[in-house]
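Only one protein chain is missing from this complex, and each of the others stays in its spot.
Up next is chain A:
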Amino acid sequence: MGKIQLRNVRKSFGDVHVIPGLDLDIEDGEFVVFVGPSGCGKSTLLRLIAGLEDTTSGTIEIDGKDATHLPPAKRGLAMVFQSYALYPHMTVRKNIAFPLKMAGMDKAEQDRRVERAASVLNLASYLDRRPGQLSGGQRQRVAIGRAIVREPQAFLFDEPLSNLDAALRVGMRQEISELHQSLKTTMIYVTHDQVEAMTMADKIVVLNAGNIEQVGSPLELYRNPKNTFVAGFIGSPKMNFIDGAEAAKHNAHTIGVRPEHITVGDGPWEGTVGLSEHLGSDSFIKVNVDGIGVINVRGTGELDIHHGDRIKLAPAGKIHRFDKEGLAL
């Protein structure tokens, strides 16, 4: 049971209002991702839920019970920190068993749970090593192991993959998703990487300066961003925003077109190719369109276009329309 409800939660550090006031419902078993630029208050929000910070006002309910003033240990949540926060002087086995030992569980049951977690996470052969003798990915697994043995109501992850190299990150991303599918426990996952958010989440919460900009499934956010912030944040490469006369044609202050929704060949926009990156599977092209400005285009891998070429473009997918305040029309 891991239903979490935030009601009018605010958090200030002195004069700095990091979270000016926010409501959020997280359903049992959901994989929720908090995503937003660095410094927008994601970690603070997670720490409020964990109980590592006190709310300035508002209430936090976990599983229907008011947990606003409960100490972290009583909330039944487990957290995986960005730095892993493993205990360096303990072996992997002792690290994973630590929460069980603190709960006063008997030794045989501790061992049983540690062995099971270790086999799930492929740590069985490292149980007697210390964290200092492990690679980044293995340390990450130990941190997850320490979280899962407690069988918490929900897992909290704070940018758990940001210290790993790119290849490992993709692998761990999938492992965490698989873990969620097998455990079916609520997970709250914080990241500034929209790719992680898109690939892992059931529900994405886009944060900006402590405010929730939009909540929805990955595709909902991709298809119907509520404002220019969400539109620009979700999707890679970033959405193109066009102001002025071109936008006025669509009765909007600003229009947004995703790079993958532009075709190369014939069309109303003409420009000079600035930069072209060919990845084999895709091509990313920056085009200096006459009278509009720089437009990013995502084309097929075989696109034979190079710096200096004159090409024509056509918007071929949804055109997002925004008003003066940046809200979707």
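Basically, a residue touches a chain if its C-beta (ideal position, glycine included) is under 8 Å from a C-beta of that chain, and two chains touch if they have at least 3 such contacts; residues count from 1.
Throughout what follows, contacts and distances are computed from a predicted model.
The protein name that UniProt records for the chain not on display, among "Transketolase", "Sugar ABC transporter permease", "protein-glutamate methylesterase" or "CheR-type MCP methyltransferase", is "Sugar ABC transporter permease". Of the candidate positions A:I60, A:M79 or A:A197, contact with the hidden chain is made by A:M79.
The omitted chain makes contact with just one of the residues A:K42, A:R93, A:R113 or A:R146: A:R146. For chain A, the residues in touch with the chain missing from this view are 50-52, 71-73, 77-79, 81-83, 85-90, 98-99, 102-103, 146, 150.
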